[in-house]
Structures are given as structure tokens and as C-alpha cells.
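Written out below as C-alpha cells is the structure these notes cover.
With one protein chain removed, the remaining protein chains of the complex are shown where they sit.
Think of it as A, B and C in the order they're written, each chain with its own count starting at 1.
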Amino acid sequence: MLSFESDYNNGAHPQVLKKLVETNDLQSLTYGFDQWSESARDKIRKAAEAPDADIFFLNGGTQTNMTVIDGCIQSHEAVIAPETGHVSIHEASAIEFTGHKVITLPHHNGKMRAADLENYMQWFVNDQSRDHLAQPGMVYITYPTEFGTIYTKSEIEEIYNICKHYELKLFIDGARLGYGLMVDGSDVTLPWLSKYCDVFYIGGTKVGALCGEAVVFPRGNAPKHFFNIVKRHGALSAKGRTIGVQFDALFTDGLYFSIAKHAIEMAMRLKKTLQAKGYQFFIDSPSNQQFVVLPNDKVKLLGERVEFTIWEPYDENSKVCRFVTSWATTDEQMAELESYL
Amino acid sequence: MLSFESDYNNGAHPQVLKKLVETNDLQSLTYGFDQWSESARDKIRKAAEAPDADIFFLNGGTQTNMTVIDGCIQSHEAVIAPETGHVSIHEASAIEFTGHKVITLPHHNGKMRAADLENYMQWFVNDQSRDHLAQPGMVYITYPTEFGTIYTKSEIEEIYNICKHYELKLFIDGARLGYGLMVDGSDVTLPWLSKYCDVFYIGGTKVGALCGEAVVFPRGNAPKHFFNIVKRHGALSAKGRTIGVQFDALFTDGLYFSIAKHAIEMAMRLKKTLQAKGYQFFIDSPSNQQFVVLPNDKVKLLGERVEFTIWEPYDENSKVCRFVTSWATTDEQMAELESYL
Amino acid sequence: MLSFESDYNNGAHPQVLKKLVETNDLQSLTYGFDQWSESARDKIRKAAEAPDADIFFLNGGTQTNMTVIDGCIQSHEAVIAPETGHVSIHEASAIEFTGHKVITLPHHNGKMRAADLENYMQWFVNDQSRDHLAQPGMVYITYPTEFGTIYTKSEIEEIYNICKHYELKLFIDGARLGYGLMVDGSDVTLPWLSKYCDVFYIGGTKVGALCGEAVVFPRGNAPKHFFNIVKRHGALSAKGRTIGVQFDALFTDGLYFSIAKHAIEMAMRLKKTLQAKGYQFFIDSPSNQQFVVLPNDKVKLLGERVEFTIWEPYDENSKVCRFVTSWATTDEQMAELESYL
Partner (left out) sequence: MLSFESDYNNGAHPQVLKKLVETNDLQSLTYGFDQWSESARDKIRKAAEAPDADIFFLNGGTQTNMTVIDGCIQSHEAVIAPETGHVSIHEASAIEFTGHKVITLPHHNGKMRAADLENYMQWFVNDQSRDHLAQPGMVYITYPTEFGTIYTKSEIEEIYNICKHYELKLFIDGARLGYGLMVDGSDVTLPWLSKYCDVFYIGGTKVGALCGEAVVFPRGNAPKHFFNIVKRHGALSAKGRTIGVQFDALFTDGLYFSIAKHAIEMAMRLKKTLQAKGYQFFIDSPSNQQFVVLPNDKVKLLGERVEFTIWEPYDENSKVCRFVTSWATTDEQMAELESYL
């Protein structure tokens, strides 16, 4: 069945798979010291214009979030996230498992507002019982957000300045980073991002890889013993090459960016089609997740032919539905979907 | 350079890779609900003669150990392991990270002795301060062990009976399970193992896969909400097919077993060569890890041509060296190694 | 300086102190097996009409909350609390330290509403991503609440029924339980409470003791090994008699209740005075914490003579102030305070 249910329901991008095949018979070092992991690190450093970056390859989003958060803040510190942040809801309390509270701020189309952060920190700093509260140590945002929206440069910059003022680390979850960076008209780039946060990760699982995320500490600012911390979180791949080879392919000739761009083009095509048909959007998303309000009967009919996510009820007669494009979405799939809308 | 350093320094077995390529363009469900994961589960159930088995695919050994241990025992309980057990030493305190103490018993060539376990439990039960001690909840052993040795049926049976008597769960770490099962003359089989423990895992990373381990609760005895527990430990693959496809290939036509058998044959060939050359063995291992004592000058010379592990000093003049064969070891590699010995 | 800042700024009630003095030279068993702890348990069982109750003496509120929560639910489960609940805010993320998420529901004058709980659970049960969410295992409420308000019988009963329906445990934090039970016109009693929750605690620190809280599992339903769990949380008193003696005194001749009643009388007297002077109340509290809105200049003047808590700004010209009475509040102190109002 045709699926617009997620961006991780295909295998790997052909170039990624090709590289896995080509390198398969070669022997290598283990635990990420192999030649491809090293090469991938170099290519990412170049793409991010961050020559001193510390880069670690982990396996999936939740694992990466819990390892980075637990590894970067003191054990008694908490992380501040928008209430719709992935760590706030959809990680089965993995962050709390590592002992850290997730303090939630309101979201605005999935985004944290600098003003909300500033207000929270002012309240915290001035609260007479502040020593009885969870101590904030980090801010977590996603780029793009769970609603497909993206931050502008100035929005991130403002958040980052607040973080520096209050000695909070800024962590950007880039599970879908490629899609966020390729949004039409966005001027946020990998080099820019590397200057405006303390740590971020480049999502592979959702952008062309079989598995894998690349954690980047852009200024060589990985916590001491981070390798050991990764191991301790069960996040160290013995056969590290499996991820290294894939990122080596993804960061060769800008593949990561070009395939993400394709997904955005498909999403914008879908958006136009939906607009033309007069459907209302739940959220105005510029990236590869589109949230549209469909009447219940349309939802039912469409559900027989296409996989997509029923996000939540909109009203009695309609539902919010999520359609996701990816690097793998084809013109044929688009045409088929459009014919049903 | 020629490498006998580990059994995870190659890519995937060609059949595994072929299956990844063949299925690459197909869309699937996520989080392990894809068709190949389901098929792999069925094949493992058949191979284990455990039709009710609950099976989960995780990503690596440490991750699997911490998720299974933390998921199966109460939060205040401890796990008993041999002092050389992987969880006791080489997992960077990942088990303690989940809040559980690892109680260590002496090892005998890497193995736990039933008598030591019985003695410990008798001491524990009778100790007047037992309520101030860590409460044992599980026994952890590896098959084969970190020294390549294997347990006999009666050794496991005895341990399992003690576990049942004291209401401890028995967990068998099978990171190299295939190699253990294919040892010449061993009569421990997958179906037999499924009857003599509460949970075990079938290692993929070291036996032909790019990544992945299959956790088996042989009698449908997975803890309630184990899926959620896996997620919470950062161990749930969004693109679950990546591992599912590989295990589907590994359990087609007995591939898992035949490739493990090959590694054992290579190891026995190496063992004979070393014996013929008069080298002393540090441990008499029947599986794919061989521990031999080499004079220091031989170690140095060999080290220029072959990668292997210097395990520990033996005496002033010689060192314990580990050589590991795998499913990927070729006759040519063997011949080259032998020419240097 | 006159203090209405809290109900734990005095020593012990004279009867409690007397008992400590009387028993001081006698030797006893340790870890809570002493004669006074046993006697106190018996008296509490009688007062609660819960002859099978398991009772443990711990040292303070946060310690008790984290031990009970972590001891009663599975390690992956979460606790649901009102957003103003003590565990939600003022325990420095002690609950998250034990690995559990605190899911917050809106509060209504400090109370959780059954309807909010039911809605949350219905959403949870029906959410398609429920296996990716934190799994609720317990509901936590305070009696009286952080705002001094109390639940009616039917409010608790309704919450408890929802808990039973969804297999959640109900835990009532009674740091100020005595004060809650002695509220004018409330018909919630200790025996009644023992029937409508799974575990609660009787606060001592704030109701006449130097330290100590009594955790009650009213139907002998303490988790297996709870003694060990208490020890593991650093909550087991070696010299358990210190708390046992105090609760023995508090539950002799209804002392716990009579001294709590005195605090309520003092609070109602204060309330009347404030009402008579025309001050507005922030919350209509029937117990020993009174929240009143005072003009800024009054706050300043009063602050020079009396200790109380400035809770939060009310508007530009006034502040919410908290005044707390206790078992130790005297007529003289009341008169002095009133003279300043």
C-alpha cells in the first residue's frame, strides 16, 4: 500500500546502499575507529565549517537524545523543552530514566519562544524556593519541529543568547535536520547552526540511512569521556562502520542535502495540491511533514488506499491528518496520492 | 592489514547484504512491525522450537544487556554474574547506570559454577543482615564465555535449577551464540537452550549482520510493556526493518548456523597449527576465540603484519594473545596467518 | 521574631519531647524493630482501623515521596500529579532522580479533578502512539494540598475508582495530614482514608515531631522487600526509635489529632480577623495555611515584625502572602500578629 506515514519506511538511499556493498568485504577497526567513520567525520566537519568538531555516531533519535542530555549536564540538572518536544512526550520517559526532569514550556506551532524561556529563567532565578526546584542545565529544541516548522536565524540566536546568559547548554535535535535545512527560503545552514548551539545531531535514519545519527559538538566541546558515556548508555556500535559508511556516503557530493531537498519539493507539491482542493491546514509547515484537516469520510476512503497518520480529531466532522514525504518519495507515488485527494 | 582482532570487523554476510539490497525499495511499517521482522520472528521461533516466544530486535550487546536486565527485574534487585562476565567489566557500568548492582562470583575459565551460585545464595538467605544487602533477582551468564569456553547441558541445567529454587531469572548473553552452538561435540542446541533459561539473545553483530541482536523470551514470558521498556532504553529502532531483514536472512536455510560453523572450523585449524608449533594455550577454548601464549619477540614481529589482541602479560618473556575467527575468515587469511606463526 | 512562616519552625510537641526524654536511657533494637516503633504501629493501626496495615517510619516528605513512588511502581512507570503537587515542583526533581516521570494535570485550588484524570487516561489509552509514551502507574495527590485545600470524600472516591479502573495505584501525601483531617466540617477520617487509597503517609515533621513520617499500606499491601527498598533509598534510620518514640507519643490519647485541631482553630481565628479587616483571600483555605492578598506597603511593614511567605505578586500594588499556623501557635502569638494586621 502507498505510504505517506513516515520518512523512515524505506530502506537506504541507493548511494548509501552502494557504499555499504562496496565496502562490505574490507576489514576495519571497530567502535567507530574505522576508515569510513573517520572520513565521514572529516566530511561533516567540512560541511559544517567546524574543523574542530567532535563527532560521534549513534543509532537512533531517542538514544541520541538521552545520551547527549545525560552526558552534557550534571546529574541533578534538568532540560527545558517545548511541551511538544520529542523528549517531552514520545520517548517513553527515556530522559527521566537517566534521572533528568524535562521542564516544559508552551509551544507555538511546535517551537519554543525565546520570550517564554526568558520568562521561565527570570522566574526561576528570582523564586525564593529556587534551591528546591529542578536546576535547569540545558535547552532542547528540534529543527525542524515535530510539526515540521522551522526556526528563523534570529529565533535561534535569541534562544542561544539566553542560554549563554543563564549558563544553559543549547541542544538541537536534528532527527530531520536535512529537511529543515532545505526548506525554501530558509537561510539557516549547517555552518551557521554550528555557531549557534552547543551540540546538535544530524539525523540519518529519517534522511536516507538504514540507521544512524551524527552527534556534533561543533567546537571540539564534547564532554570529557564522551566515548565512555556513549558506551555506558548502550549506544556504542561495536561495528561502528555500519553507521560510518552510511554517513560517508551521505556527506559525499552533498547527497544529504540534495535528497532532503527532493523531499521538500515533494511536500510543497502536495501542499499546493491540497490548497488547490481547498483543504484547510492545521499548521502551516514548510517542510516534509504536512498537517491537513480532512473530512471524516475522506479520511476513511483515503485510509483504504494510503497509509498516513491520523494526528488527532479536529472537530466532529473532520480530523487532522499527517502526510510525510521523504528522500524516497517518487513522482508516481505523488501522482497516485493526488488522484485520491 | 590482516586482522584476527575480532569477529565484528567485516561488513555483513553476502546473503544478509543481498536481502538488504533486495528489500531496499519496498515500503514497510516501522518500529519492528514490518514484514521481515515478523518473518524473522517466525523463523527464529521455528529454529528454537519455541512457538510462543516473544522476540525483540535490539541493536548491540551492551544495549541488549542493560535493557533485558533492567526490564526483567525489580528496580531494587541485583544481577549475579561471573567476575569476567561482559556486564561485570566491559560495559562501562551500563548496568549500574540502570540502578542495578552486578554481584560477581569467581569464574572458572570464564564460566560460573553452579556450586558457587548455590553457596552465594545460601550465604545470602542465611545472612542476618540480608535485608541490608542487594537482593539478587537474576543470574547472567554468557554462551560462549568471554574466553570462548562453553557450558555443558548439565552445567546450565544445574544453574537453572538453582535459579528456579531461589526465584532468580536466568539470562544468557549470546553475543556469540552461533559460535557457541556450533562447537564440535556440543549438544546444546537452540531448542534446548529455550527450555533452560528465562531469556537469551541471539547475537547478530558478531555473526554475520551489520548490527542487531534478537532477544528471545522463549515461553512468551516477556515482561509486560517490554516494547515500551525497549523504547525507554533508547533501544527501539524506528526503522526496525534494518535488523529484521538481516535476521530474516540469517535464519533462512540455517545460514546463522552454517556460517558460525565455518568460524569454528577456522578456529580449530588455527588451534592445531598453534599446537603443532608447540605454543602453550592460556585457555583451552573450543570456539572462535583462541588464547595462546606467545614470546614477546614473536608478538612484536607478528604485530607488524597481523591485528590481534594482546590480552595480558603472561610472564616477563611472553604474552597472552587472542586470535578471533569469524564467519568471514577465509582460507587465504588463514594461510597467511599460519605463514607468520 | 514572630513567625508564621511554616509549621516546622518549632521543636517537638511537649508530649513528644517528654517521651523522648523518658525513653532515652533504655536500650533497644535498631532499624525500627524497637518496642516504641512497634507500639506506634499498633496505635496507628487502631486509629486507622486498619489492623493489617504495613507501617514504615521515614524521615521527611521528599524522602518519603521518592521511596514510596519508586518502591510501588515498575521502573518504567510514571506518576500523575497535579501541576502544583509537591513532587511536581518543590522536590528538586527527586522523583525523576529515581527514574520516573511526573505527568502533570491542571490543578484547581491545588486539587486534581477526577474528570481531568479520566480525560488523560482516556486520551492515553486511545492514543495510537501510547507505547511510546510514559506509562502511568500511580496517581499522587496531597491532603491537604499545597494551598491548604482539602478533597471531599466523593472527590477522593471518584479518583480512586478511576485508579482502580486503569490499574493505577493511589498515593496520598499527608505531610500535613493531621491538619487536613481536622478541618471543620470535613468527614474524611483516618479509617475512611485507609479504604480509599493504596498508600498514604502521616506527616510528623509538620505536626508535632522533630522529624518523621509514617508510611501506611492500609491492607498489608506493602511491596515485597519494602524494608530493603527503604534502605536502598537511604531512608532507613539506624536508630529507628527516634521516630518510633515520637509517633508512639503522637498516637497516644489522640494527641496527633488534638494538636492539629488547635492549629486549625488558630488558622480560622486568623481568617476571621483578615476577613474582618477586609482583606481579599487568594484561595479559600479551610486548613492551617492561609493565602491572603496584602497591599505592598502592608507587606513591607509587616515583614519587619513577622516572618511569613511572600507567595507571589498579585498585581502591581499587592502580593499574595502565606501565613501558617501550627500545633505550636499560641494565643499570644495570634494576638501579636493581629495587632499588626
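As a convention for this text, a contact is a pair of C-beta atoms (placed from the backbone, for glycine too) under 8 Å apart; a residue touches a chain by one contact, two chains touch by 3 or more.
All figures in this text were calculated on a predicted structure; none of them were measured in a lab.
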Which of B:78, B:105, B:150 or B:260 contacts the chain that the document leaves out: B:78
Touch criterion as defined above, residue of C:56, C:97 or C:327 at the omitted chain: C:97
Chain not shown: contacting residue from A:5, A:54, A:70 or A:173: A:70
Positions on subunit C contacted by the hidden chain, ascending: 1-3, 5-6, 8-12, 14, 17, 20-21, 23-30, 59-67, 91-94, 97, 205-206, 210-211, 228-229, 231-239, 241-242, 328
Those residues of subunit B which, in the complete complex, touch the missing chain: 76, 78, 89-93, 96-97, 99-102, 128-129, 131-135, 309-310
In subunit A, positions touching the absent partner: 70-71, 74-76, 99, 131-132, 135, 225, 227-229, 231-232
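Operating definition for what follows: only the chains that are shown with their structure count from here on.
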Of all other chains, the one whose Cα centre sits farthest from subunit C: B
Closest chain to the centre of mass proxy, which here is the mean CA position: A
Interchain centroid distance [CA atoms averaged], subunit A/subunit B, Å: 33
Subunit A and subunit C: spacing of chain centres that average the CA atoms, whole Å: 42
Residue list for subunit C, restricted to those that touch at least two other chains: 76, 99, 131-132, 135
